[in-house]
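After the structure tokens below, expect a handful of questions from me.
Every protein chain except one is present and positioned as in the full complex.
Presenting chain A:
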Amino acid sequence: MQNTRVVVTGLGVCSPNGVGVPAFKEAIESGKSGIRFYSELEKLNFSCQIGGMPLISEAVKAKYFTPLQLRNFNAAGILYGVAAGMEAWTDAGLKIDEENCDFDSGTIFGVGTLGVDKYRESIYKVDEGNTRRLGSTSVQQTMSSGVSAYLGGMLGLGNLVTSNSSACSTGTEAILLAYERIKNGKATRMLAGSTSDGGPYVWCGFDALRILPSKYNANPTQASRPMASDASGFVPGSGAGALVLETLESAQKRGAKIYAEIIGGTSNSGGQRQEGSMTAPNSIAVKRCITDAVKDAQITAEEVDVINGHLTATSKDDLEIKNWSEALDRSGQEFPYINSLKGMTGHCLAASGSIECVASVLQLKYQFLFPNINLQQINPEILKVVSENRIPRGRMNLEFNILAKASFGFGDVNCCLIFKKI
């Protein structure tokens, strides 16, 4: 089982700047922002009145849900997750058995905050003494595993069906956990991904922390500025990303299209010790996560061609770059190419890792780098570590083999994955 190779055979995405892989690919190649102004946030006196939410058409809803499932349905995270998950499954060329469950296939579909709007609806009814009028679906729409439960039923999955949660590293972690499950011989195929609700009741806590930009309400598309000298906080986002992972053997036997191989990865925590805290990373752990992932992939640090960073557009961006540099022992001209999707999508929280992994896999498969947008002036602290030409500001073609993707989250948790061209 040690030699089981795990490949990506399907992709699905619901991103603020594109719903469905074709639209998303076009958006990231052209540097299209999905950040918009929301009058609801203005009405509610948010400092940051902008954000990223996927635009889901009624047609997309009707494609994946029955009219009955949509009755009293009010859980955006489940909608995004199902749309991304079902797209990935179909993209992988997999059929759905309506009769029997498939014990070789499962899902790990992570969440941060799920079903908040449904929860709010329920809370109002409960407080009015009207619990009996909640209807039959308020549990499934608000439980943390709601998204994996919906997907498990729609796809007839008979292996592990669960939802992980580790703040902003959730999505990357879901893919790592699914990879490990296949690698360990416990599943042949896993749908891995994550989802996050958006809107005032998810974003409020971040607004209260004063870590969101407040000066771009009139210019939303310019607000998210990873690595920029004038980065002023992350723009909140939402959505979902999904990848079908399976053994190379299974993919080849099915004659499936293969996007990329996952060759290793790791997750750890800084334990909120040293400089780490609930909200700040312990750099010792971040660096260790990266070096352990490289080791796990059985490559050398020199082999990493491209980094897709976490890079949220806060004052911590330069620290992340320093950590990458020290972990890989590479700097200046020798530093890998690096980009951040968050300039276009904002920070999609629990969904960020999976959406960004979809973008990473597309870059590997089609051998290009998407541009870092809104990056007029690179943070000088970053330029002390990395040469400017390693931070592409326009789309570029690039022949490359290895991409490292990391995500970090509240709770001082880290996750790093290594993807390889196949």
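The rule we apply is simple: a residue touches a chain if its C-beta (ideal position, glycine included) is under 8 Å from a C-beta of that chain, and two chains touch if they have at least 3 such contacts; residues count from 1.
Basically, contacts and distances are computed from a predicted model.
Selecting from "ABC-type spermidine/putrescine transport system permease subunit I", "Acetyl-CoA acetyltransferase", "ATP-binding cassette domain-containing protein" or "Acyl carrier protein", the unshown chain of this assembly corresponds to "Acyl carrier protein" (UniProt protein name). Of the listed residues A:T4, A:S47 or A:N72, the one in contact with the hidden chain in the full complex is A:N72. In the complete assembly, the contact with the undisplayed chain comes from A:G135, out of A:P22, A:G135, A:G205 or A:G394. Mapped onto chain A, the interface with the missing chain covers residues 66-68, 71-72, 132-133, 135-137.
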